[in-house]
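With one protein chain removed, the remaining protein chains of the complex are shown where they sit.
Per-chain residue numbering starts at 1, and chain names A and B are given in the order in which the chains are listed.
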């Protein structure tokens, strides 16, 4: 593995301060930095363009936003944290009493030091987010507050980026992440960086399947990507939405909508192969971009491996989801796991015996003992290579994949992959790329 | 509901005394009285007509039947109860010693005050039924008995009636009952009246599906109805045989031959929705007209909701199954339950999203919060309307019905039906009539 904790830290620090949203220059800057890791293919789509039931919204950029007391003291300023501004706030410059301002202030009584993260993408509005403790100290009914938001909401474009690895076959898996969140780490700088580093790691390997890495703003970006790449997306075998992979907590897995596809079963296998215990979340149509990918028109089975999943950790969608909470070493753990999963997924093939009628003569290929044996079975005995070979040849009618043969026989998947490679080299089997999603 | 206990009582009293059988004037009189409740379509089929493997039998009518002692005392007389005569008895006038008469007398030692109900439809015979206590008191070996049966068995016709409600779509359910039993209430005046009142209640509603109500003599009537309406019957989605719905005992349900069709699952759901515990009877090819409807050529999944099911209650097929045993209020309970089942069945549709590619933009239809939320999950949380909407849109590929979505998600069926109606009004989904029987 070429990714290191130090490299992750460098990029966390570069990307953290940038103000990102559905659209805008912060997104373009983010893509530019990711381009240092892998060579991304970037696209822009103009405001107003129809994408299925939606339209690309106005582009939003913001320069300055603050609230001042009458004494001139800035009590909120996005110079301190870009989470202070409700994302997609419209411009305003006016004075308000607290009474009028109240509907535009957001804080969390239950987490008094955290600035909550708020958006109002499709309904014209403005607002400030702040820690409840700051709210209590700085706001009262008598004071008059000067509110200033120097934002721009006008025709522009939505940006996204992708990166494709072509494997030995064209059957493709999706790795999708979203970069629309401003200064929060677990949700979702962690996902963005894992995806970039995973792409880089995989680009160094010889792969059987193809992989499509997608960097988009959540929801509208996924919808736009599906719209612009409809045929390719509808042919995907499955994939992952990379979200919240950098927290200190336990690993988790949100199932694909199929619950029991190859993706799900191979993730489960990889966790147990590595001895990692994890939380299992059933599929539901709330969540991240799996909402779009799982919709009736696409039905891509996408799973989410998480480390402190959205909706589940206390600092979720607040300013406390920062670099002291979500450390580079956590991301590294997630990356290793993802690499293991892809390795197992990539090895899976349907097996077709090239001598389907009776057994091939293994002896003349050095795969069978030359002297007849007298074996009395013991209970504890495990599978030797000949057993594995015979099982592979027996199942070699093309209907099962190596992973399914592992499931049916209980033989270790790695042993099966190795024996299959032996048989392939001997021209005894073909390994055919998996075309189905393993529903069962 | 427009049906009352009092109305049920009126019709119980009108219908109870009539002598009914497979054929005959009592059946016509019964149909005439039911016609006061709903406007029936009546048919007659002549003796001898072939219906599948059967033929319409001779019509049977009876005027008088008694047994007299030599002293002129009538010890049995159908003027007292029409159950005294074995149904389809041939005429006779002769004197017998008990020895010769014995094979023609039927009583129940284990229920000594009850007159048993007997028939001999297809084998020429005659007989009297009486309480065992009366048998003991009135019969001895020395006496000579004068037997008189003034019955007629000759060419005539078989009568049945039906009533159809056309719903918004032509997919049809069957509600079938039999009226061939003479003076017994639970089996089956209760079924006959429930069917008539259910038809009346449903005729006041706007229904999605169509409903066919069938009033026939058991077996030969069902066979004739199937023969005469073969194509329509073979296209039915399912239905019910209404039998024994007026007893004082526990509710029961005899499954359709499919065991787990929509009919079965929706009945089960309706019982639990209403908090009613019930006995479950597995399908078997003994029973009532489900025998015909479930036959290989028809395969209509029909269930039976019962309150004191045939073969299961002590007074079954005896004179004790009378108005003091099977009271109007029991019938009213069964009617309410049937109405609940039909309501749930009628609401079930396949769901097809009109925006299958990614999610539709719910925000601009007022179905989505305008400000992004930060939700931390709690365990006890139940489904809100947005959750239900997202599940419906996710499943909206036409393959599942609302009831199946309830089963898959665990979300309350009524909530699902409501949310589907919201989405339909917003032009976001189509609700397609169910075409299949829900086998799973």
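Heads up, the rule we're going with is that contacts are C-beta pairs under 8 Å (C-beta built on N, C-alpha and C of every residue); 3 or more make two chains touch, one makes a residue touch a chain.
Keep in mind that what you see is a predicted model, and the values were worked out from it rather than measured.
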* Structure fact -> Given A:89, A:190 or A:353, the correct residue touching the omitted chain is A:353
* Structure fact -> Answer key for B:3, B:82, B:318 or B:401 versus the chain not shown reads B:318
* To do: Would you mind spotting which of B:3, B:294, B:334 or B:348 touches the chain that isn't drawn?
  => B:294
* Structure fact -> By the document's definition of touch, the residue of A:100, A:397 or A:435 touching the omitted chain is A:397
* Which of these touches the unseen chain: A:154, A:204, A:364 or A:425? -> A:364
* To do: Against the chain that's been left off, what residues of subunit A make contact? List them.
  => 353, 355-361, 363-364, 370-372, 374-377, 387, 390-391, 393-397
* Structure fact -> In the full complex, subunit B touches the hidden chain through residues 52-54, 86-87, 108, 116-123, 125, 127, 219, 222-223, 226-227, 230, 257, 284-286, 291-292, 294-299, 311-314, 316-318
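Criterion: only the chains that are shown with their structure count from here on.
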* Structure fact -> Between subunit A and subunit B, the Cα-mean centres are separated in Å by 56
